[in-house]
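With one protein chain held back, the other chains of the complex are shown just where they sit.
Every chain is named by a letter (A, B and C) in the order it is written, and numbering of its residues begins at 1.
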Amino acid sequence: MFQSRAQKFARRYEKPNPDSRDRSEELKREIGEEETFFSLMRRMAHENKLAVFSAIVILLFILGAVFAPFLTRYSYHDMDLLNRLSAPSAEHLFGTDEAGRDIFTRLLYGSRVSLLTGVVPTILSMLGGAVLGVISGYHGGWADALIMRLADIMLAFPSMLLAMVIMYMLGGGLINVFLTLALVNWASVARIVRSEVLALKETEYVEAARVIGVPERTIMFRHLLPNCLPTMIVLFTLNVPSAILTESSLSFLGLGIQEPRSSWGLMVNAGRQFLYNAPWLSLVPSIAIMLIVLAFNFLGDGLRDVLDPYQKR
Amino acid sequence: MSEILIEGRNLTKEFTAGRKKKVHAVTDVSLQILQGETLGLVGESGCGKSTLGRLLIRLLKPDSGRLLVHGEDVTDLSDKEFGKYRRQLQLIFQDPYASLDPRLCVRDLIAEPLKTWHVCRTKEELTQRVLEKMEEVGVPGEYLYRYPHQFSGGQRQRIGIARALAAQPELIVCDEPVSALDVPVQNQILNLLNQLQESKGLTYLFISHDLSVVRHISDRVCVMFLGTICEIGKTQEVFQNPMHPYTRFLMNAILPPDPHRRNDQAELLSGEIPSAVNPPSGCRFHTRCPYADERCRREMPALQDAGDGHQAACHHTMN
Amino acid sequence: MLHNALQRLLQSILVLLGCALMIFIMLRIIPGNPIAVLMGEHADTAVIERMTAELGLDQPVLIQFFRYIGGALRGDFGTSYSLGKPVSALIASAFVNTLILALMAALFAWVLGVISGIIAAVKKNSILDHLFMGASLLGVSMPVFMTAMLLQYFLSFRLKWFPIAGTDSLAGFLLPAVALGWNSAGSVARLVRSTLLEILEEDYIDTARAKGRGQLGVLVLHALRNAMLPVITMMAIQLSGLLSGAVITETIFAINGIGRLAVQAISARDIPLLQGTVLFSAAIVIIGNFIADSLYNVLDPRIRRRG
Partner (left out) sequence: MSGKTLEIRHLNTSFFTQKGEVGAAKDICLEVRPGQIVGIVGESGCGKSVTARSVMGLVKYPGRVVSGEILLNGTRITGISKKEACSLRGSEVSMIFQEPMTSLNPVIKVGRQVEEVLLIHKKITKKEAKKEAAKILEAVGISDVASRMECYPHQLSGGLRQRVMIAMAMICSPSLLIADEPTTALDVTVEAQILRLMKKLCEAGTSILLISHNLGVIAQVCDYVYVMYAGRIVEQGETFTLFDHPAHPYTRGLLGAAKSLRSDAGLLKTIPGVVPNLLHLPAGCSFSPRCDSCMDLCRSEMPDMLPAGEKGHLTRCWRS
């Protein structure tokens, strides 16, 4: 949808014309430039430098997570009992923990967990929530009632407490954290998608498609879903940081990722007892969490500014 | 006499608005549209003209009454059985900003009916047909891959017309197609509609609140008030010789663009339009009608023919 | 109007029942007999069986559920395995602390959030706007435990202005409340700003200006009341967020509240206590939603009449 088909068309249909350049200039004056996905992104980059910076920060975190073994000489579980609780130095960039493990190294490996728990459960919950929301909004009737009452129930629990109960039920570990976060978050996604679908269903262009005789299913895929897309993208950038925060809180309470795996929340928790003599132990991973969450939030803001369909007119 | 294309018999449609409240949008309306004519449908906002337009192409299903296309009763057909009529009965919308999907480019928009009805075999053929349609409505072919929000109101309306044409319809319901446009642009669109009717033998149901526009484009005019038909007849007849008091008041409210013809003295309607939730008993117009008497409050008048198809629903038919 | 309220009340009760059922099922599908887990490996099987029967745990889940609801209606939420006290009494004493904490946090969040949101909206695109919005995004992005520990480290440990933990005085609640409210303040500020900006574009704001109202009059008399409508809905959502955050804050500052009780219940595998605390929290959120809905209906005449 976003590719520049105009150029393809120009090659195929437009006959060579001496004043074709004048004509295209005139076109541009009359109705503006062609809008593609890339021109949208360029506009965001131009208007919102912070969003670009955030994207770079996120990219750096991803690179750090992927190339962790090449970026550090230590391994995340090797203990150095002679060097316990040492302050940040050239040797250990962010110091060492109570077992003498290098914090920078554990931070790098921990970013794998944080990024994964940001993205994987969000994708799961958004897929599930979107499907249920579309069914609920488009089908209506008993399916709508059932799904929405279930969502009401899920949303009545404070998310942290619900996550705690589900983690208690499933037990700790990465996969279970994924499942828990997906279970906790699908309901709000379903609600938003449903209201979006309900609004889109009433638009004139959907009625226009019905006049033409386009089958209901095609209307759903050609007209409803693509128009939900901007909302979904923005929702995604909002849900990723919230998932990262929930995971870190769960791990902080000892209910999420289990030792010896490293996770930022877990590191904060472990460092808490040394808060007064070695504050870097819990502060460094905290700041890492804040940075990645902040970056996602800024990026989300930037995306919303250019994608928000309501601001276009 | 030309053939009857669409006939609605005693159509009634109500919408529920909240608890126990019903909006009586269309009440017991019978109407025929003849092949090749333009039937104008005028009335003020909320009089049910858009609803009637949608009932007549079965975009809405009536609560009661029958709908006949070419004499065949299609009221109770399933959507699938109705399919062959679907493409013959098209609609053009009032708001060219809202009726085009913002995420589809012009080519995809116009190609949608062609694809739905499997008219073309290859992609090249499809694009060629789209270009033809664009040329017919006067949108330059260079705009093929542009998106709706880049166009002006008039051009969007042309794209909407091209979409309707692509389905090769017999009847197009035009729902206030020019009321969002400035006068010169409005005239361009009206000219286009007239020219398309001539070249393709189309039938129009033209819905509008603007009497001058309706007068220009219609062969026959139908005046609605609060879900019922007040008057129907040949355009000349209705405009020069209105029989229903409401029609007369509508005529009085016309503002000619000529300072020499100010309507300072004309008698104007007073009061507000009654609510369609609780329509008045008897004649729906009696609360505002200066001629209303006891009978009007009690009894809803039926359409009476005054010759040559000119009918009015009033107990005190003028003249 | 009254009919509407009753209908919403009924719906709220149904949702609460649904919550109870859901939590009940979730805690019952864990493999193994909870009593056996509780008593350890060396417990006598006969004792375990007797206790299981006594607590009704050998019955089908649905029977257990209805018994539980029956008891709950009489104020009996069972007895905590680990603490040996009635769950209702434990929750009642913890609830006071959570309530004080949440109220103070909400007060902090709303005062800070609403004021900075209004200023940012009025001075749109000014330095102040960017500053406030940057700060609010920071607030939204900081994990609760980070704020809590930063406050604890600097204000209590270094500067010794506040007690490090405990709730002996109201001052002990101050830091936890700020830590908890900081996060919500950010989202409140952002919402207030965006709604206010939207409303300041409305036609009736122009009308108010055309009447001769000054900037302040337009804002207070015409914009704010309309802007408060979505913000009220936000309040209910915030309540749920505050209760979530309270779990962490209470743990860090050692406050005996609902959240900490839930954490204790999990580590002690104390199912009645966990069930009670989680259900109680859900009930608070549901009540909050009910109040917000009712308030919305009172404040918005358009809805009021339709009802």
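Heads up, the rule we're going with is that a residue touches a chain if its C-beta (ideal position, glycine included) is under 8 Å from a C-beta of that chain, and two chains touch if they have at least 3 such contacts.
The shown structure was predicted, so the numbers you read here are calculated from the model rather than taken from an experiment.
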item: Per the touch definition above, residue among B:3, B:258 or B:294 touching the missing chain; value: B:258
item: Of C:133, C:150, C:188 or C:208, the one touching the omitted chain in the full complex; value: C:208
item: Residues of chain B in contact with the chain not shown; value: 44-45, 152, 154, 182-188, 190-191, 194, 209-213, 215-216, 249-250, 252-260, 262-264, 266, 268-273
item: Interface with the unshown chain - residue positions in chain C; value: 124, 201-204, 206-215, 217, 221-222, 225-226, 299-302, 305
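By definition in this document, only the chains that are shown with their structure count from here on.
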item: Identity of the most central chain, Cα criterion; value: A
item: Distance from chain C to chain A - Cα centre to Cα centre, in angstrom; value: 24
item: Gap in Å, rounded to a whole number, between the CA centres of chain C and chain B; value: 54
item: Cα-centroid distance, chain A relative to chain B, in whole angstrom; value: 48
item: Residue ranges of chain A in contact with chain B within the complex; value: 1, 5-6, 9, 13-14, 23-24, 27, 31-32, 34-35, 203-205, 207-215, 218, 222-223, 226-227, 229, 309, 312-313
item: Chain A-touching residues of chain C, taken from the complex the two chains share; value: 14-16, 18-19, 22-23, 26-27, 29-30, 137-138, 140-146, 149-150, 152-153, 157, 240-241, 243-245, 247-248, 251-252, 259, 262-263, 266-267, 274, 277-278, 281-282, 285-286, 289
item: Chain A residues touching chain C - in the complex, by the definition given at the top; value: 149-150, 152-153, 155-162, 164-166, 168-169, 241, 245, 248-249, 252-255, 265, 268, 272, 275-276, 279, 282-283, 286-287, 289-290, 293-294, 297-298, 301
